[in-house]
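The structure under discussion is supplied below as structure tokens; questions concerning it will follow.
In this view, the complex is presented without one of its protein chains, the others remaining in place.
Labels for the chains are A, B and C, by order of writing; each one numbers its residues from 1.
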Amino acid sequence: MNNLDFDFNGETLTAQVAKSQNSFTVSFGDKEVQLEPLGDNLYAVSLNGTKYQAAVVASQGKYFVDIDSMLFEISDPQAETVAGGSGGHGGEKDKIFAPMPGKIVKLMVAGGDVVKEKQAMVIVEAMKMENQVLAMANGKVKAINFGEGDQVDTETPIIELELDE
Amino acid sequence: MNNLDFDFNGETLTAQVAKSQNSFTVSFGDKEVQLEPLGDNLYAVSLNGTKYQAAVVASQGKYFVDIDSMLFEISDPQAETVAGGSGGHGGEKDKIFAPMPGKIVKLMVAGGDVVKEKQAMVIVEAMKMENQVLAMANGKVKAINFGEGDQVDTETPIIELELDE
Amino acid sequence: MSKNIQKILIANRSEIAVRVINACQAMGIKSVAVYSDADENAKHKMLADEAVHIGEATPQKSYLDIEKIINAAKETNADAIHPGYGFLAENRLLAERCLEENIIFIGPSSDAINLLGNKVESRIIMADAGIPLIPGMKKSETDIEVYKKAADDCGYPVMVKAAAGGGGKGMRVVHTAEEIKDAVEAAKREAKNAFNDDRVYLEKYIVNPRHIEFQILADTHGNTIHLFERECSIQRRHQKIIEETPSVAMTDELRTRMGADAVRVAQAADYVSAGTVEFLLDESGHYYFLEMNTRIQVEHPITEMVTSVDLVIEQIKIAQGESIEHLKNIRQSGHAIECRIYAEDGENNFMPSIGQILHYSEPSGPGVRVDSGVQKGTDVTIDYDPIMAKLVVHAPSREIAISKMIQALHQFKILGVKTSKKFMVDILLHDKFISGETYTDFIEKYMSDRKDLADEYKELAVALAAVSASSGTASNSSTQTSDKIATPWQLLGAIQIGDSIHE
Partner (left out) sequence: MSKNIQKILIANRSEIAVRVINACQAMGIKSVAVYSDADENAKHKMLADEAVHIGEATPQKSYLDIEKIINAAKETNADAIHPGYGFLAENRLLAERCLEENIIFIGPSSDAINLLGNKVESRIIMADAGIPLIPGMKKSETDIEVYKKAADDCGYPVMVKAAAGGGGKGMRVVHTAEEIKDAVEAAKREAKNAFNDDRVYLEKYIVNPRHIEFQILADTHGNTIHLFERECSIQRRHQKIIEETPSVAMTDELRTRMGADAVRVAQAADYVSAGTVEFLLDESGHYYFLEMNTRIQVEHPITEMVTSVDLVIEQIKIAQGESIEHLKNIRQSGHAIECRIYAEDGENNFMPSIGQILHYSEPSGPGVRVDSGVQKGTDVTIDYDPIMAKLVVHAPSREIAISKMIQALHQFKILGVKTSKKFMVDILLHDKFISGETYTDFIEKYMSDRKDLADEYKELAVALAAVSASSGTASNSSTQTSDKIATPWQLLGAIQIGDSIHE
């Protein structure tokens, strides 16, 4: 018997894993999930009499899960810092990042411009589609770190804002 | 670079393995085999300009291989004794074994009978088929260790012979 | 007046159970699997909505136990039972018990099963209906002399067959009077074991025949149709391993005649559901009725490929009382081939091979279909028929279907047990197969002196082992492998491998 904590969208769930000869039972208090292996990474999973087809694979401190086409990524709290640096820049509304590497095809603001939340700031092309990056808050353009045609990664802000109070 | 010896049907082959970023080259003297991974256990394999689809998996000191539907089992000389006990009883012509577990449906000889090579000795049923076990040499029945209806395994001889000189 | 089925119990295992679960899912019907001790870990058990344990590995104590099946259906409120093929599929008692318990049996009536399951009685009915038959004994006898006399009347070779038979079990070809006694006894034992019915009879053995069968569908509204032929001449130990449709031996005229006779066979037995009428076709174009199989057949997918009809779904709809009127204009398109993937050693007389599946990956892509009952980790045991999967291809022509099948066999990787993939590739590449000279003795005649090419593959094989070894995943698989390969061992049927006939 094994007690494991996981973070699911901010909620901590404690899973108790029991293994029998051909299957697993994972309990959360009085809720029990049954899992039967169906080959590499595949499981038939049952909860409350409903059966699902699931897959799970672990990589770099995350568990990637598919349950009847629902996709989840669950962090292993034991390996929390592995991903480092990534995970989006959600908290930093004053910096505009490209969320995936690409090429700047159009800058839609200039230094000093006043911008509003949801205003388009820059168009980045990736995977053959043009994608528009929006401001997440009202503010003023403080710095533009790249020009049109430049390649950008996800770690350096393209644009920096001075946010309104 | 890695030198590995393998036994292929009694012949020892020395393989030199070189890994590049996405593929492997395995050399046997001046013969070179190229391998490109195609997913779990799967490889596209080339030799002399011909390409094959192959799979390999290791288990209990053996490598199970499929190359364009040709199946091979290759022993790892480093793990030679793992299989123990099994591997057929080819050397012992004086003992008649069932090659897989089953049930004796008919004994075709009695103690003291003189038997000839290739004579049917016993019928064992396994996987819903009747299968005939033949004598591998001329001789005389010395012992019969099971009766009709008995379950047999592969380790205890069903019949023992006294072979002709 | 149709009754919608809500939940089907599948009284079977492996690929056909999975096939029926698929059909249930497609129709929005719940499925119930049954499983024995040996199938705790089986694919069919895990894919069904529910699963009921029905006993020990021995079929008599689980899959062949009618009351356990009936109880499992009642316990799970299943309103119908699909028997698959084999096991209880052609057992009239299951059909009768279903009727008594008000459970829909997805198959023909017990009377039809009874009549057609008894090869002796059905021959009489079919003779009366004007269907051409092979000369021979009319029923099972106890006196061995009667068999000898009948054999003399027909002229050797003759064939000993189980009255309740199917799947090559309880069959023997006999070339001389001296062999008769042993053959009859062995056939009786096998028949007793396989069908719990030791009646066997004997008939003339047709030389150089093709096995041609017609797929039948019949509904409760009086419609009986055929869905064209399948040629299943490539057999080892009287068991089909490669099937195809259309048959190269078929002309439109012959197809029309045989198809009409197949429909008459079904009608003569008041048949309802899917069934198969089997014929032998000789070189001069004469054909003889063999038997009608009162179940879905292993090789049904090739018919599905060329007709676009889902036979299992139609079976279920027929059981619900629906009509097959809409299928009356069905046509054949393209060419389909099936290779049965058994756990057996094609390089060693098709000896059954047991063990755990250590690697499993299927081919995919246009015109490729896999019906499988196994997965990585499945233990192939001695308890059941060694069928693991069926590989089916569909292509615009026979030539392309053959290439496509060879490619798909190469891509279908199952490690841990032996298969006959390479043997089947060699058949498909053989001039005589390509030119369509597919008689039922094909394997005996053309495949007995295959070259051993192992040596040409030695560097390739060792290279794979070496990469596996140096990838650090040297023991990336599992437990319990025990496929010990035989030495002084020969399969009984293998004495005359492929020298004849039937399912």
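Note that in this section contacts are C-beta pairs under 8 Å (C-beta built on N, C-alpha and C of every residue); 3 or more make two chains touch, one makes a residue touch a chain.
Model, not experiment: these values are computed from the prediction.
From the options A:A15, A:V114 or A:A143, the residue with contact to the unseen chain in the full assembly is A:A15. Of the listed residues C:R255, C:R369 or C:K458, the one in contact with the hidden chain in the full complex is C:R369. Touching the missing chain, out of C:V309, C:C339, C:I414 or C:M447, is residue C:V309.
Across C:M27, C:A57 or C:A454, the single residue that touches the chain missing here is C:M27.
Where subunit B meets the omitted chain, the residues involved are 21-22, 36-40, 42, 44, 51.
Although one chain is not displayed, its contacts with subunit C can still be listed: residues 18-19, 22-23, 25-28, 301, 304, 306-310, 312-314, 331, 333-334, 362, 364-372, 394-396, 400, 403-404, 407.
Panel shows subunit A; residues 2, 4, 6, 8-9, 11, 13, 15, 17, 19, 24, 26, 28, 31, 33, 35, 39-43, 45, 47, 52-60, 63-72, 74, 76, 86-90, 93, 96-97, 99-102, 105-106, 123, 125-136, 154 of it touch the chain omitted from the view.
Definition applied: only the chains that are shown with their structure count from here on.
Rounded to whole angstrom, the centroid-to-centroid distance between subunit A and subunit B, based on C-alpha atoms, equals 50 Å.
Under the contact definition stated at the top, the residues of subunit A that touch 2 or more other chains are 40.
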